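Here the complex is missing a single protein chain, while all its other protein chains stay put.
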Amino acid sequence: MARKTFAAAALVGVALVALPAAGQGLRYAEDLAPAIVNPLFTTTMSEARVNELLFSGLYTDDQDLATSPALVAYASLADDQLSMELSLKPDLRWHDGQPVTADDVVFTIEAMRDDDTLSTEAGRVSWIDEATAVDSGTVRLTFTTPQATPEDKLYFKILPRHAFDSTTVSRSDAFRTNPVGSGPYRLARFNDDNSISFTPHSTFDGGVGISELVMREVSDKNYQAKLLLYESLEALVRVLPRDLAVLQNNRKVELYPYQTNSWWYVGFNLERAPFDDVRVRSALSMLIDVDALLAPVGTGEVLSGPFVKSSPFYNHDVPYDGYDPGEASRLLQEAGFDNSSGAWMRDGEALTFTLNAHQTLESSQEVVINLQSQLQNHGVEVSVDFLDEAAWKSRVWRERDFDAILSQWSFDRNEDVREQLHSDGLRNFGGYESERVDELLDTARDASDPFAKKAALRELHAVVAQDQPMIFLWTLDSYAALSTRVSDVVIHPFYFFTFVNQWRMN
Amino acid sequence: MRRELVLAVLAALGAFVAALAGVALLLQILLASAPGDAADLISDDPVLRAALVEAWRLDEPVLSRWLAWTVDAMGGDLGESLTYRPGQAVTELVLPALARSLVLVGGALVLSLTGGLGLAWWTAGRRSATRRLVQALSVTPVFLLAWLLMAGLNEAAFGLMEGGQIARPAWFALPDEDSWLKTLLAISVLAVGSSALGEIHAALEDELLRIQRASFVEALRVRGVALGPHLLRALLAPLATIAGGRASFFVGGLVVVETVLHVGGLGSLLWQACRLRDYPLALGIGVVAGALVCGARLASDVARITVDPRLSRAP
Partner (left out) sequence: MVFALALVACENAAEDTVEELGPLDRTWVATIARSPARFTDAIADDRAGWVMVHNHDLVRLEGNGSTAGRRGAAARAALHDDLARIEAEAWQRLGKRWEARSGLPEGSALPFFVGLAAWDAGDQETARGWLHRASGADDDDIRGAALALAGTPPGNAPSPDGNFWLQRVQAHIDGRGNGDAGDLGDGASSPVLREHADGHERLFHDPMAHRTLATAHRAAAGTVEGLAAVLFSPCPALDDQGACDAASVWQPLGLSLEAGDADEAEAARSWVRALDAKLDPWAKRLHDEVSDEGRELLLQLRLVPGFRAQVLLDRARQALRAGHPRQAQAYAQLALDLEHPREVSPVNAPGLYAALAEANLRTGHTREALDALQVLTDLLPTVAGVDELVGDLAVLEGLDRQGDSKEN
């Protein structure tokens, strides 16, 4: 009792001077605040989530993840599948009260295609040949090739024509600080602490449940969970695996699965010796105890190929090779290396490489240090370099200037690995080339029979596991966390806020 | 005399501008040598990247970019942010941040000097555990001190809230909400950590001992005059010197303190700008910070000379 009185007295001055905080809307955390609020220039998931709050597309997912109309009332597809007419819902309004019209749809498509706009989303409309406004509420689209289900590709966000001078939109356009959308929320203000406040769009179709949303920048992921427990936040988009148990036991928080079909890997630069030798790559993979690497990071599953284990494309006949230093030694010797000095050497040069990791990849420091330690115990010298976003984009994406990288890929439910593994893939950083893999990816892309696609990608798993362009590590369990004060929550598995207008605050 | 004064002022101004230009050049070189650039953060599409590089002049030599920037800056145009807040004028971003940082730096100076003076007064000439305690506390790095205090206050408050002893304070939880407590915490951490308070205490203690041994003090003591005001007056010049030196130290500490405590000042803004390769913003901050440091030194010199005009004739 005395202790409690003392403690209360110690803080009573603080508590009395500072008035209790008033009730607030929903506050959610992002690692980095969005730099720009304009769907034409989205590059990060943080920006994509804000777009989901502010803007609407012609179509969207419903709660059963089926394509459903958003701005569209009804549509008709021509028999030859080369055109369609879309009728917009009547009485739709932008945040500034102006009506949403067919001209806005046409403008958006033209702006995305305008070369001078330099939009990062230009590829999303490359299949549309022409867009015309038949009348104020009707748009006609013609396509470059027949489209069986064009509505599946009409999710991109629509922009207001009246907010821009022309279809050439600049990143520095005033729209970025005063965006006008037709989504459930409007941007109220950018705050001094890098947070952003949103208020409901008064005429949003279907209404909006929560009176205010605030995006807070909390760059320390370890601290995000703490803030949720302190009730200084109401939502975390992704919870660190090690925080799951703590949050689960807290009755003021509920966890929602937010699996993003993601897997970690160590990727080699196949254009550099000795990584151009599959024996060296295989040997290195066998010198790594992946289970031991995973243990401090969180719960997950070790993988043998480029899909998560629950994927229909995962080939369960391809085992994870496992930790096998004996076999690794044999392979290295076969590749001309010698370990008589305690370190693997070939032609007087040590087997050594630099491992690059992205600074913001959660738990990457632990993994890298443990991995370095494991390999050094087996006579392979590894130096480590953590790169920030710009350096990563430059060294890995653009220049391909690395020995090996530690990173993670996240996929939507289609799990399309073409960009990562096709010889023409834009995200094939390591320069992996396999004629058979290219064929299988083409087969998968063109398949109209799910059995055919499944068979092709399972064979791809086997081929890639054999070629070992990368060491596949694991997939982690991924969850979002929300306060129990938020009800009627449905989370979109990729965009998170698609159904936010239905959420309620108690 | 007037001509000498004018020349002295012009020389000082010239040195000031040269210093700032030098800061800008150094920053340009450092930023250019970091891997990756602003265009890398926007898109991996080669066509788009090429257009951005051209638009932002990222392919020009460092010296050329620096010259162009300097000419614009002298006209008051610090440019626009590239990646942090694309299109927003750098001055619009920097000035509010400067105001927040001035509060921290100014507060830290006042706190550290008055605290150091008080401690020096207490411990000068004595064997004191306080001296060791201050040193031990002050040697803690600012980031660690900030984190410990923040975590401790949060946990304590949370415990009392869960127990129903107190209502939720407006400042809870640190550093999420802007509050007077957060500002006080930042000022305190700056003033105390990374040996700031310890060094000020030690320096003032030495000065105090030196002054106490001066003949004029002995004379005052013999006459039975109260020594306090005279000692204080004698300390003003050293205080001004210490303040001038410490200001730059505190400005440098802003990056860590503001990032840990989530204060939107110059330090955290510089961190973001460098991370995002936002060259105009980083340069703008660097120059303003440089101006702050130079200004503090200038103010320190003026104060010293004002207090003791003999110092103006020092070799």
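The letters A and B name the chains in turn, as written, and every chain counts its residues from 1.
As a convention for this text, contacts are C-beta pairs under 8 Å (C-beta built on N, C-alpha and C of every residue); 3 or more make two chains touch, one makes a residue touch a chain.
Keep in mind that what you see is a predicted model, and the values were worked out from it rather than measured.
Screening A:R113, A:R140 or A:K309 for touch with the missing chain picks out A:K309.
Within the set A:D277, A:E381 or A:D477, the residue that contacts the chain not displayed is A:D477. Touch with the chain omitted from the figure is made, among B:D59, B:E92, B:E155 or B:E218, by B:E155.
Considering the complete assembly, chain A touches the hidden chain via residues 3-4, 7, 10-11, 45, 62-66, 124, 148-149, 152-153, 244-245, 248, 251, 254-257, 259, 261, 299-301, 309-313, 358, 360-361, 407-420, 427, 447-456, 477, 479, 484, 487-490, 493-494.
Going forward, only the chains that are shown with their structure count from here on.
Averaged C-alpha coordinates give centres for chain A and chain B that are 38 Å from one another.
On the side of chain A, the complex with chain B involves touching residues 4, 7-8, 10-12, 14-15, 17-21, 35-36, 41, 43, 118, 120, 170-174, 176-177, 192-194, 216, 218, 226-227, 229-233, 387-395, 397-398, 426.
Taken in their complex, chain B has these residues touching chain A: 34-38, 40-45, 48-49, 51-52, 80, 83-88, 96, 154, 156-160, 163, 165-173, 176-181, 262, 264, 275-277.
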